[in-house]
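In this view, the complex is presented without one of its protein chains, the others remaining in place.
A and B are the chain letters, set down in written order, and residue numbers restart from 1 in every chain.
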Amino acid sequence: MYRYDEIDRTMVSERVEEFREQVEARLSGALSEDQFKPLRLMNGVYLQLHAYMLRAAIPYGTLNARQMRVLAHIARQYDKGYGHFTTRQNIQYNWPALVDIPEILEQLADVEMHAIQTSGNCIRNTTTDPFAGAALDEVEDPRPWCELIRQWSTLHPEFTFLPRKFKIAVTGSEADRAAIGVHDIGLKLVRGETGETGFEVHAGGGQGRTPRVAVKLRGFLPKNELLAYLTAIMRVYNLAAQRDNIYKARIKILVETMGPDAFTAEVEAMYRQIRGRDLAVPAEEAARLTAFFPEPSPVDRPEGAINAPGFARWRRINVKPHKVPGRAIVVISLKPRAGAPGDATADQMDAVADLAERYGDGEIRVTKEQNLVIPHAVAAHLPAIFEGLEAAGLATANAGLASDIVTCPGLDYCNLANARSIPVAQALSAALIDRGLDEDTQGLTIKISGCINACGHHHIANIGLLGVDKKGEEVYQLTLGGVADNGAAIGKILGPGLTPDEAVEAVTACVAMFRRERRSGEVFAGTLHRIGFEPFKEAVYGQ
Amino acid sequence: MGSEAVLRDVHARIEIDTATAPETALEAGRRAGAIDVRFPGFKDGRGYSLAALIRESGYAGELRAVGDILPDQKDCLERSGFDAISPDTPSPRWQRAGFTHAYQLGIARGATDRPPVYRARALAARKEQVDALNREHSASPPQTIIAASVDAFSGRIAMLSSFGVEAALGLALLAQVDRRVPVLFLDTQRHFPQTLTYRDQLIAHLGLEDVRILTPDPAEARALDSDGKLYERDSETCCELRKVRPLGAGLEDFDAVITGRKRAHGGERQSLQPFEFDGERVMINPVAGIDPAGIAALYRQMNLPAHPLREQGYASVGCWPCTAPSAGLHARDGRWPGSDRSECGIFDQARTDRAVAARKRAVRLIG
Partner (left out) sequence: MRAITANRLTDGHVVYRRSDGVWTPSLIEAERFDDVAAADAALNAALRDILTVVGPYLIELDGDEPGGRKHVRETIRLKGPTTGTSLLNAGGR
């Protein structure tokens, strides 16, 4: 777990004070709304349909029990008793008052958290593998480097007013789990020829209106050169990207316009020009950051089991192997049947904090699939964890199944949305579970976005839904074949738009088709590749 | 080189805007004594990168931000290299204080300069480590100091060797610890041929696996020393060209350097500690405390070959134009004879920093 030193504490508390003054300046008229908006966005404050929304950063999806309890407290005190975990591993509150937000930020700062750069045209919270430091297949823990990027990107003087938002994802394993292919910059820790680790660097990926898979700029970058290389990419982007059209301002458009080779050459030239000791990551700082994330100790006790109904199924579906003997990764699904994906009540947050503290070294993760994780659970305590989760209504055994649906807040909350997402997900999850279609769908992904900005990641879903506004009515486009992790792919539109009810039926038909047609061990992309779009088209649209 | 002075008009003020191409902005930096960067809208952040590029190219004149900018951007502006701000709309809010710390490398000038946090923390840790090593090794023998250094700074340590009259001792001790540790040799192109022969002899004798030969930049050498006699006119600049700058580049990848400096050399070296921190690197002086008799004894004991000039009366060997046999009290009395110099400048951190900055500025800037 990262720890603030005096410098971090000063930075964050000065930032809180700065925002307090900015709110006062807005209320007094010293700042206009046009001036205030980018400033509040950079502190995670949106104005949504019903209220302000505050997005607090959960650095690379990592938090501890104490922090989770403060998140619960904020939900109770300033919101309506719940929060929404997002596809970018953050948490959103839907109902805080602007005048309360400086106080909320102060409470976050007390537990080494903030909302800095969770929105706006700046470098956003870095995301990573939610199983980092626990996964069996890891080359190296990416979190020390995420923490380095968090600090470096915070209030960067040169890169705070970028053409558009900028997202960096880091993974430490081949399986990815951070969808690095659809990020502005994607970093993968790899082992070089001489055995040392470094970064494979990708850039120019993204979702939204023009989904693109990132191109590889470099096969190997020494780790201590990371800041110099990131600076080079950011500077080329900041100077050269289009600024007059927000749909063409992301780095993916620049990479495409320049061409991957020319873009790479420009970045490499800038990198050679600026690299040097001032931008090199000092060994002492790398060691300090690495020491924040020690491997959990092995536990010399057998894994626990009970006969309680549902335990065996939950164990099979929601518990993943850990690299340390006696430990296990527990995924806590925030996708109960017909629930709002990613929502958790204050009481549920407290329950997770308690369980993590008692049975898992106090550590918690947030996943881009909008679930929570106890990454270092003691396997002997799995029964106690299960019982605790069940009591909190959090024992849904569907992590990674079809009903583990990802959604954005959609038109129920979001100012940008064209259609609702959550009610569709709710109806769909009920239909899948009630009709027995959820079984044996491990790895099948369904994701729903309420507008083309694609916060619901529909482009990279095996089965995606995109809500659009067609003459005042909500209509959904169905896409097939997207892949998020380990070689991202963008889904393709299957056919004409669907009403909400039709969309639910269409997705269940696709799930049924996949379950019927797949061969043993085949993932959705494999089945789709083998049988093509036609059978799915027929299942959805008839002849 | 000389064209810059001809073109630049220190009284000229040039205005560019955020849409200006980087090469045009850099041209402004070469021609003018003052530059205004106009922000047409406060959300247009290209001005920050342009300012950084201009400053990094070595421009030292006024850089003023004008146009639609907010007091809330003051810190970003200053840290990107602006030293004057002239907003369209004045406001008492411009009186705000900046942040105490900075997470990144900035290009702020003067009082608003803050070192990037990652370096500030690391250098503080490095200094602490030096203090701890000195406490532990104040009386350790050279072998122990070298072993502790290679262990503490593994992968980022090198030995700097002149392959001079006393160099074989340090090299031999290093070879006993780890032959793969890089050894840096400054080939000034003004060495005695005997030194070069001795260097190759020692490399073979000790089995050193990674000797890196640092030479002056050919373009710089042509510019500064076209007739090859710079040493006659200005020995300090000659050292700058042939030692300080190449070493600055050669040390780029190292945080710790083992030297052969000894207290017995006299001058500034009389107070040497085994571990010293120069604000950037750890300088390790394993043989600092050994006197000439001790060195001679160790040479015999370890059966080390002597430098060919040793028997001709040289107690310290540098470049041939500036070294004479030493008859004085201290070994280094024969260096730069007839002047008050006793150091070439490679152990002067400020000079090394300037040299590195000059080299970086010489790099072509792209758009």
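Just so we're on the same page, a residue touches a chain if its C-beta (ideal position, glycine included) is under 8 Å from a C-beta of that chain, and two chains touch if they have at least 3 such contacts.
Everything quoted here is computed from the prediction, not taken from an experiment.
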item: Visible chains that the absent chain touches, using the contact criterion stated earlier; value: A
item: Contact with the hidden chain (one of A:P302, A:G472 or A:G542); value: A:G472
item: Listed residues A:V99, A:A291 or A:A308, member touching the removed chain; value: A:V99
item: Selected residue (touches chain absent from view) among A:P163, A:P423, A:G456 or A:G481; value: A:P423
item: Contacts of subunit A with the absent chain, listed as residue ranges; value: 26-29, 32-33, 47-52, 97-99, 338, 340, 411-413, 419-420, 422-424, 426-427, 469, 471-474, 500-501, 504
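One rule holds for everything that comes next: only the chains that are shown with their structure count from here on.
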item: Centroid distance [mean C-alpha coordinates] between subunit B and subunit A, Å; value: 43
item: Contact footprint of subunit B on subunit A as seen in their complex; value: 5, 7, 10-11, 14-15, 18, 21-22, 25, 30-31, 35, 38-39, 121, 148, 151-163, 227, 235, 238-239, 243, 266, 269-270, 272-274, 276-279, 281-285, 288
item: Touching residues (chain side subunit B, partner subunit A) in the complex; value: 22, 42-46, 48-50, 52-53, 56, 70, 72-73, 75-80, 91, 93, 96, 99-106, 116-123, 125-126, 129, 155-156, 252, 255, 280, 356, 360, 363-367
